[in-house]
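Here the structure is laid out as structure tokens; the discussion comes afterwards.
All protein chains but one are shown at their positions in the complex.
On to chain A.
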Amino acid sequence: MGKNMVFKIIFNIFLLLLIFPLFIILLWSFTKIWPWPDLFPKAFGLRGFQYLLNPSNNSLRILGLSIWLSTVVMFIAILISIPAAKALGLYHFKGKGFIKTLILAPIVVPTVAVTMGIHVSFISVGLANTFWGVVIVHLIPCIPYSVRILTDVFEIMGNSMELQARILGANKMQTFFYVTLPMLAPGLITAGSMVFIVSFSQYFLTFLIGGGKIVTFSMVMFPFIQSGDRMMASVYSMVFIWTTLLILISVERIVKSYYKGENYFYL
């Protein structure tokens, strides 16, 4: 047995370990009765999907809003991160190391504690219980990821291509749109997907700042998981997973269709 074969087996075992829980969720989402200690469910049903698709429960509208909210967060996070990452990745200035650490702070410092304070300020400026309030608060845990990812990309990329573009007659805007952005594309896919997932799975921040007015998908899903309604929780989890997966695939498709050049690597 070759080394390759061993590797393949180990790889497949890991793949199975990752995918197997998903099958259980899939099974649970159609299960009506599954008493202990049976190995297989006793009866199947469609109650979960009926509930999900029932217009009076607003599930799909909430899903739509969640996708829209996370997409907005994704765009804003990327928009903020590109200049920040460029500065951190390419320029030399005093206190750069400190700022790099500071950007990671939202991941290290408990966001919940900070958001309590933010909530008070948001109430006073009228951002609490609004869509944009939630967008802003979602940016806090998202930006560390996108800035870090894009900083690394800028570091690898360097600025030589941009300089070459300038020499060839491109002004700053043209350089950004024709050279920087396309070369950044693989990094944008990674950072964008990461931000989307982080935003899409936020529960507490949305709950606190949205004040029940802004309801996202993870917020309707959470009570089902908590209350132990496994069928409902599984149905919502399935939808959750498929939504993020589809979004990730479409982000990648869209970015790649704009910037061809296939799998070029940073020079």
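Operating definition for what follows: a residue touches a chain if its C-beta (ideal position, glycine included) is under 8 Å from a C-beta of that chain, and two chains touch if they have at least 3 such contacts; residues count from 1.
FYI, contacts and distances are computed from a predicted model.
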Expected UniProt protein name for the omitted chain (select from "TrkH family potassium uptake protein", "ABC-type quaternary amine transporter", "EfeO-type cupredoxin-like domain-containing protein" or "Protein-arginine kinase") would be "ABC-type quaternary amine transporter"
Would you mind spotting which of A:Val179, A:Ile214, A:Met232 or A:Val251 touches the chain that isn't drawn? A:Val179
Among A:Ile13, A:Leu53 or A:Leu168, which residue is in contact with the omitted chain in the full complex? A:Leu168
Under the stated touch rule, tell me which residues of chain A contact the chain that is not displayed. 160-161, 163-171, 174, 178-179, 182-183, 185, 259-262, 264-267
